[in-house]
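Only a portion of the chains appears, each positioned as in the full assembly.
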Amino acid sequence: MIGLKVRKDLEQFFIEDIGTSDLSSEFLFPIDEQAEAVFIAKESGVFCGKEVIEIGFQMLDEASRIEVNITDGDVVQEGDVIASVKGNIRAILTGERVILNMIQRMSGVATMTARAIELLDDTSIRICDTRKTTPGLRMYEKYAVRCGGGVNHRITLDGGVMLKDNHIAQFGSIERAVSHVRSRLGHMTKIEVETSTEEEVLEAVKVQADVIMFDNCSPKEVEAYTKLVPEPLISEASGGITLDNLASFRKTGVNMISLGCLTHSVQSLDISLRMKGEL
Amino acid sequence: MIGLKVRKDLEQFFIEDIGTSDLSSEFLFPIDEQAEAVFIAKESGVFCGKEVIEIGFQMLDEASRIEVNITDGDVVQEGDVIASVKGNIRAILTGERVILNMIQRMSGVATMTARAIELLDDTSIRICDTRKTTPGLRMYEKYAVRCGGGVNHRITLDGGVMLKDNHIAQFGSIERAVSHVRSRLGHMTKIEVETSTEEEVLEAVKVQADVIMFDNCSPKEVEAYTKLVPEPLISEASGGITLDNLASFRKTGVNMISLGCLTHSVQSLDISLRMKGEL
Amino acid sequence: MIGLKVRKDLEQFFIEDIGTSDLSSEFLFPIDEQAEAVFIAKESGVFCGKEVIEIGFQMLDEASRIEVNITDGDVVQEGDVIASVKGNIRAILTGERVILNMIQRMSGVATMTARAIELLDDTSIRICDTRKTTPGLRMYEKYAVRCGGGVNHRITLDGGVMLKDNHIAQFGSIERAVSHVRSRLGHMTKIEVETSTEEEVLEAVKVQADVIMFDNCSPKEVEAYTKLVPEPLISEASGGITLDNLASFRKTGVNMISLGCLTHSVQSLDISLRMKGEL
């Protein structure tokens, strides 16, 4: 994460939520009234979003004091106090919703990633994300996957080449496509090839694709195809894998499993803000 | 939705996804190669996102021809062809992911809203959303709720006043808070008050709050409190209501039920893009 | 007002005014030279713009000390010292014009609003603004109206529904239009209907429009129509009302009078910046 991008994004998000004024707070409270509040976990999970809390309130009230008690990636239990903030009451009430929306989603992604690793229960296989992230939130969701114990697939289209069925169908063959790309590609960028038959896997191996992905394959197929992929080439299972069927890929020997659901169908982690009774 | 804001947002989202170039497409295909593709529903649900498809591809290839066969809010079945696009192959492959990420999410929200209405099975109660939307996507998610048959709660903090427990605790009493706000509030803006006891409901009624919300109340409480709210005041149940327990609020007589899950914990609707075999 | 939006807007306004450098200051003064200046009211009126002064100079010189002696909404007299700033002389001279342009306009709006209330001299009628604000400055002008003692009409097109003559002419009838909108509209959003004949007023009352506006009506008509509007429906006179004829609407009984001139034809309040003789 980059703090200055967090600041830039939160600016946009706060304005989207507020419009021109939080009328409720503006009309109720004097401009200088102070208050104190805490963020409390209402269910257990993996927390993620420390910088969002810190930067968010600082943007709304430069003088506010914010203490986040835990670190991104830490497990929280129901009732845990995640953070406290003292400062202008208008700033606290105005900022509450956007900050919660962000940290609940980020913590939801981190929690789901950790849950996937737990369900898979095979540390020889690593869990990664996809490009199926929420538009506008890629930085946050990729980071949350890392905090949950997963690793990132490519982050942008210029950070890696992936030749999918559509590319290959249009171009002709895996072999020709990989050679064609390789002649123009820099040495820091990997090539991944999507395959779904043994023939395709072998063709990808022959042309030494850096990563060979098995698309929408059964655990059995994944296990069989993985055996065809020699080191240091990397194998990846992808497509149609969710928390429900993830465990069936245990011990397939594949190197990576990528999960779109980590970011496209997230359950927010329940966190709430409570004002402190007295100041 | 506003087309020019869709355009502005997609600009940001495409750049977030692409970086500086879709190297896979750039390296494989000549700059002018044409192709054709279709969007296909892979499960049934309520579609939402026509403008995103149209504007999205138009931004990447001004000459592309896009036909969306259905309208926002229409039900699609597995296998239905939602839209087709003919144009530059690089544009199609580069734009695919972002456009899918948007329409899958919007359709997910619309589908979940329609499902909620179905589960509630009581047309005298209306379903609405909250401000628990994805940061950056409020316009799209609020619109998707409307397409799914729901209505919107306030869209921004300056579009309505809501006095929550935190506000009231800090300020003193419902009655004083409402009077205080009312003296400064314009005539086009409503005041909603959050309550959780009979006493609070009665206080809100006394001061003629436009909307009285019952926070985290059981169906029984909602039913009892609703009876205390005379027309034209509006009653709303909120907090802790999900698709799992929604049906239990049937026939409570309440006017509105607001659901945070419609936007904070969405399951994307599965839609895919397939290149046409031959051109 | 939201401080972070003020900051974002001032960034744009300063760059618009400065270009790449305030050559006059850069060429005359050493980069670290300090100075002190005061803002002085050159005529009496209602001041508005405290945050603009504070945030503006802080953006140009983080170390500057700014003291604004009064509060938004306070009345100033000719010669009053509104604020003082100590800091980098280049920052003071460079920032002067944009900050004055903002606070003179905001104070002009606040002053005109207060003047309208005074001229109307009937506290049972409230003065409100319209959407005829300066493009880019809605937040500031709506806020200034509040500081002058007025209230705001809807702030954005998604914050309220107004069915004008054009809408109704195209759609058919007031009754059908209101019913049509109501079936899709959330419970936090009001519907206003523009009318100009007794028949239209009665139709709007029949369909229980939340607000009924009398467009370009004489004081007599306003008085007559208002009697047709039962509580809790709200009546509003609008169109063609200026400070010159406002007093003629006194005692018409109408709830609201909206004035476009408050924001589209403002006289700036005269305020100047004076350097202090010695440091």
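For reference, chains read A, B and C in written order, and residue numbers begin at 1 within each chain.
Simple rule for what comes next: a contact is a pair of C-beta atoms (placed from the backbone, for glycine too) under 8 Å apart; a residue touches a chain by one contact, two chains touch by 3 or more.
Treat the numbers as computed from the prediction; the structure is a model and nothing was measured.
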item	value
Full complex stoichiometry in copies [only 3 chains shown in place]	6
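Throughout what follows, only the chains that are shown with their structure count from here on.
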item	value
Distance from chain C to chain A - Cα centre to Cα centre, in angstrom	43
Centroid spacing, where centroids are CA-atom means, of chain A and chain B in whole angstrom	22
Rounded Å distance between chain B and chain C, as computed from the means of their C-alpha atoms	31
Residues within chain A bordering two or more other chains	18-22, 94
Interfacial residue positions of chain A with respect to chain B in the complex	9, 12-13, 16-25, 27-29, 33, 35, 37, 89, 93-94, 97-98, 100-102, 104-105, 108, 131-138, 155-159, 161-163, 166-167, 169-171, 177, 180-181, 184-185, 189, 264-268, 273-275, 277
Residue ranges of chain A touching chain C (in the complex, touch as defined)	11, 14-15, 18-22, 59-60, 94
Interfacial residue positions of chain C with respect to chain B in the complex	126, 128, 146, 151-156, 158-160, 184-190, 192, 208, 210-211, 232, 234, 236, 255-256
